[in-house]
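One structure, as structure tokens, below. Some questions next.
A single protein chain has been omitted; all remaining protein chains appear in their positions.
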Amino acid sequence: MKTLEELRKIREKAQGEMKLRESDYRYKVVVGMGTSGIAMGAREVMKAILEEVSQRGIKNVLVTQTGEKGLSSLEPVIDVIEEGRPVITYGNMDVAKARKMVAEHIVNGKVINEYVVSTTN
Amino acid sequence: MKFYRSHILIGIDDASLAAGVKEIEALLRNELQKNNLSDEINILETGTLGHFGTGVSMLVYPEQVTYVNLKKEDIFEIVEEHFLKGRPLQRLILDRSLTQNYDFNYKRRIVLSNSGVIDPENIDEYLGAGGYEAWEKALTTMKPNELVDEVKASGLKGRGGAGFPAGLKWSFTAPIVADQKYVVVNADEGEPGTFKDRLIMEGDPHKLLEGVMLCAYAIGASKAYIYIRGEYKLCIHRLEIAIAAAREYGILGNNIFGSGFDLDIFIKVGAGAYVCGEETALIESMEGNRGTPRSKPPFPGVAGAWQKPTVVNNVETLANIPAIIKNGAKWFAAHGVDGSTGTKVYTIMGDVNLPGLCEVDMGTSLRTIIQQYAGGMIEGRTFKAALVGGAAGVFLNDTLLDVHMDYNSLREYAAVLGSGAILVMSDTVDMVDMLWSVLRFFRHESCGKCNPCSKGTALLFKLIDGIRKGKGKDSDLEQLIKVSNGMQKTSFCALGQSPCMPIASAINNFRQDFLTRINVK
Partner (left out) sequence: MYEEIFEKYTPEKENLIYILHEIQDAHPQHYISEEAVAKVAEYLRIGLSHIYGVLTFYTMFSTKPRGKNIIRLCESPPCFLKGSENILRQLRDLLQVKTGETTADGIFTLELCACLGVCGNAPVMMINEDVYGDLTEEKVENIINSYKGGEK
């Protein structure tokens, strides 16, 4: 049981974390895990990202999941979010592309243009 | 001023610099010079061309052709083919429909504002996105009848297919005095081509729960059920997590936020029957029976689940409620058009480049939806037909591409919005095959309760199957229309009343397809 006051605090904290302002993370990687995404291999993609992040000992990235945006044909879809920059949406991802994404984008800060399907401010 | 026959704009930005645009530009200048084209063709550097993710790109005027992902070796070919022979190089031209920034339209989304953004299994993220603010507002500052009035004023109509005004439905049940009332969520999404409710439940389950809570408070129900089709495993899983989290936080339970209001929500799972999308069949199924429809009246609003007053609403309908309560009816009604307020979620599939889903204001045309949100038609194919509203929908031809998609406009053309499914067919598709597939579906899904539907759907399939096999007669077309019209007048529920719309529209709009099958043996 939470009081309304406690809920408000949770809300504010979550808002800060979602925008990465009040957190230690530089990047947030969000994998689309709806039925379409999973049907096209999002579980394997998620696993590959988690493995790559832990093998490389990367600490400044938060990996999480979300539902579908509506781009069924481009699944699996991944968002990479960084404070103050447009959200990069990668599409048609697979295990190899996901590993490359961690190496290039998260480690070296370079967007992989070929995989980008959208950018959103 | 010097006259050039062509201008080449080269996009210079971080991405193209990283991809070696300067070297490519130098090579291009060199090649043009070699071929004595420097005086005819002008090269200009410009800022980003805005085609994100396409490496080195250049725009050629007057043809307005955009080349993307250019490599050094491509330059020789472009100069040879395009600038010497005048044939733009198709291989490297930007496929506009696919690489232009996809428009997620988040700013105008209401029911899918969080789907694809927040973690659906984490209640904190829903709270962070402004979730449960409407619930708090309602319980602490509003009376139940004020909620009903607000929803009425918003003009929200049911999004399951029939389009009945939601506020009006609530207003029938709210004043009834009963020891128990229920809210039932119709999440038995079975209309072929429809998956909007799945996305809401998978992507933002708490939004549905909040809508259910507000409805329950408005009509005075202390129990709510979400009836989900058995195939939607992920929805069931995520809703179970969401309900448990809401209980833990005291958002559900007894005396919520000290208001004295009690509510709990339960999940009921179906087992594969299209007819359970009909609200009384759904209630039968929920009670543990065969899912066959009940006779109306009494309507569920008076005697529904276990014969108690029950409001049955579709998932998308309820997912609109939190935003209406939080922002007010006026804000909501500013979306869409007169008589069809708010947004509509469409699922688009078939012969388009980017099948998927979009949420746009009511009244958006079919053309806009296909072009802007589904990436246009597949390369080399032209639009022939769209089946709008699922199997129980209407086959539209290209004369209706610019009709505004809202309840009133579509009615003028004897069409319906239905569930919002849009199946796009190109010129390679034969309508005989498509109608065959639709009628096979109805034959399979008829529940057997009433004769017009169980016999009728079998007869309709037999007729179309004969035509498809080349054994049809001209009179079969009139027979299809006659039988389906008879079913529309005499069937017990909406299922048997449905086939007449796809049949009439397919035959009237695409008669030639049928005549060809019948006459060319």
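By written order: A and B. Residues from 1 in each chain.
Methods note: a contact is a pair of C-beta atoms (placed from the backbone, for glycine too) under 8 Å apart; a residue touches a chain by one contact, two chains touch by 3 or more.
From a predicted model like this one, the values you see are computed outputs, not experimental measurements.
Partner chains of the missing chain, restricted to those shown and counted over the full complex, are A, B. Of B:80, B:121, B:231 or B:264, it is B:231 that touches the chain left out of the display.
Of the options B:160, B:291 or B:452, the residue whose C-beta touches the omitted chain is B:291. Of the listed positions B:171, B:194, B:484 or B:497, the one in contact with the omitted chain in the full complex is B:194.
Annotation: of B:184, B:349, B:366 or B:450, B:349 touches the absent chain (contact as defined above).
In the full complex, subunit B touches the omitted chain through residues 189-195, 198, 230-233, 268-274, 285-292, 347-351, 355-357, 387, 391, 421, 423, 425, 429, 433-434, 437-438, 440-441, 444-445, 447.
Listed for subunit A, the residues touching the missing chain in the whole complex are 35-36, 38-40, 71-73, 75.
Criterion: only the chains that are shown with their structure count from here on.
Across the complex, subunit A meets subunit B through its residues 1-4, 7, 10-11, 13-15, 17-18, 30, 32, 34-35, 38, 64-74, 77, 89, 110-111, 113-120.
Those residues of subunit B whose C-beta lies close enough to touch subunit A in the complex are 15, 18-19, 52-55, 69, 99, 101-102, 104, 106, 112, 114-122, 124-125, 127-130, 132, 136, 140, 198-199, 202-204, 232, 234, 248-251, 253, 257, 349, 353-359.
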